[in-house]
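A protein chain is absent from this complex, but the other protein chains hold their places.
Read from first to last, the chains carry the letters A and B; within each, the first residue is number 1.
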Amino acid sequence: MGWKRITALLLAALAGCGLTGCGGRMDPDEAQESIQVIAMDTAMVLTAYGEKSTRAVYDAEEEVRRLDALLSRTSGDSEISMLNDAGGEMVTVGEEVCGLIQTAGEFTEATGGTFDITIAPVVSAWGFTTDSYQVPDQETLRTLLEHVGMEHVHLSGGSARLDPGTMIDLGGIAKGYTADRVAEIFQEHGVPRGKVELGGNILVIGDKPDGTAWRVGVQDPKRPDEADGLVCVLDLTDAFAVTSGSYQRYFEQDGKRYHHIIDPATGCPADSGLTSVTVMADSTLGNGTMCDALSTALFVMGEDKALDFWRSGVYDFQLVLVTEDDRVVVTEGLKDDFAELEESGYTYEYVS
Amino acid sequence: MTLRSWRKVGTPMNTSPKLRPGLWDALVVLVVAALAVSCGWTVWDGQDRGTELTAVVSVDGAETERLPLKEAAGTERTIHAGGYTLRLRLTETEIWVESADCPTQDCVHTGHISRGGQSIVCLPARVIIQLEGGERVDTGVDAVIG
Partner (left out) sequence: MKLTTKQLTLCGILTTLALALSVAENQIPLSLAIPIPGIKLGLANIVTVFALYVLGPAQAVLILLARCLLGAVFAGNMNALLFSLMGGFAAMGVMILLSRLRGLSVYGVSIGGAAAHNCGQIAAAVLSLGNTAPLYYLPILLGVSLLTGALTGLMAACLFRALAHTDLMKG
């Protein structure tokens, strides 16, 4: 009879489904989109997985470009430039810039002034913003340092005012803040996993498609030109990480090397015995900005003070410090996600 | 009521459907198979070429040129972007920026790149030259910070 045949067929079809099926369900994470963006003086790579990956990365790109224009110190019509050029007058700034200046001020206070957005005129005097490097004389530095300090920045409502001679540069947190914003955009698009490389800043979301952690290498300060010149590898999931190093931008004059991380206390390149500082934290929104600010601040502090600051527990983060005498100092919380590299020639120390 | 009356509601069915496959069905199979094969040719042919080492040049985020190294070997290219000029040299296995008038010269210092996934970036000119296809570099890490 016909019905028997149908039943037989249906059973056969079900069996067929069963044989090929059961193996697994459709993985929506396999769609992937990756783009490169040049912004904020660096080459960025935005990678997202998931169904809305394409929309997520292009929305993120738009946001990156918006923030680049908003926070840039070098483009004349950004809010920051207007504030710097106001000559002591009150300037109306957006909520976002106000918030960032305030956040920067909090980090200045927390780090004892080792992170300071008002160091801008000093950095310019060394030529790091214009690529025409020079060593400023002590007199120049002394005059400039009088205008450094968050007490010269006044916020009230939607406006801001800088004392004459004071200038700010949000470059120390711009990329970190951008990482925070990209993380938020990816979250809105339900991106299950992704990787965002913003120069020395990285954000990883979720794990890799194969279920393992993202392997993030920390550049060896002694071999900055070698792509595989690393001091260690971090296994990261859902995390921000930022590296600040003296090798990233520097110039040499009369046989002496001058790098771009200026100590706000002296107005000179920080001479702290460190060659790079990597700050890592979980992907809680806001941590991107925090990692960025702290990586600069802790570089200026030097090993001992940086570790004291870590132990104080004011902020929740982990550290990798690379010292001039070829040691790599790693904080306890990273131990399980940290891979030493034998051939690097460094000795590794774990601190708690 | 009978089914005959409700067929009038929709467009009426021709007749009772043929249930045994015939020659015309074979024709449909042939057409679909031919479509699959021709699609395969056009789509995968391009993809196959993509596995050969190709330099992709993009300016300000937009792709401007694709240079398969095999075809472009021995040639020189000039890229004008952002007010700067970059001179590229290509061989069958490598590409590099021979000279540029940008202030940083990072693109020149990057040197020769020869494997998929590697790239040369010139920030002032907003140019990215990336190698696609070929053997990928395996550095053992997914990203490098610093």
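The rule we apply is simple: a contact is a pair of C-beta atoms (placed from the backbone, for glycine too) under 8 Å apart; a residue touches a chain by one contact, two chains touch by 3 or more.
No experiment lies behind these values; they were computed from the predicted model shown.
*Asks:* For chain B, which residues lie in contact with the unshown chain of the complex?
*Replies:* So the residues of chain B touching the missing chain come out as 1-4, 6-7, 9-25, 27-29, 32-33, 35-37, 39-40, 43-44, 47.
Assume only the chains that are shown with their structure count from here on.
*Asks:* Whole-Å distance, chain A centre to chain B centre, using C-alpha means?
*Replies:* So the centre of chain A lies 31 Å away from the centre of chain B.
*Asks:* Quick check on the complex: what are the chain A residues that touch chain B?
*Replies:* Spelled out, the residues of chain A in touch with chain B are 35-38, 41-43, 45, 61, 131, 195, 197, 200-202, 204, 208, 214-219, 221, 224-225, 227-228, 230, 233, 241-243, 245, 247-248, 276, 278.
*Asks:* Once bound in the complex, which stretches of chain B touch chain A?
*Replies:* 58, 60-61, 103-104, 109, 118-119, 121, 123, 126, 128, 130, 137, 139-146
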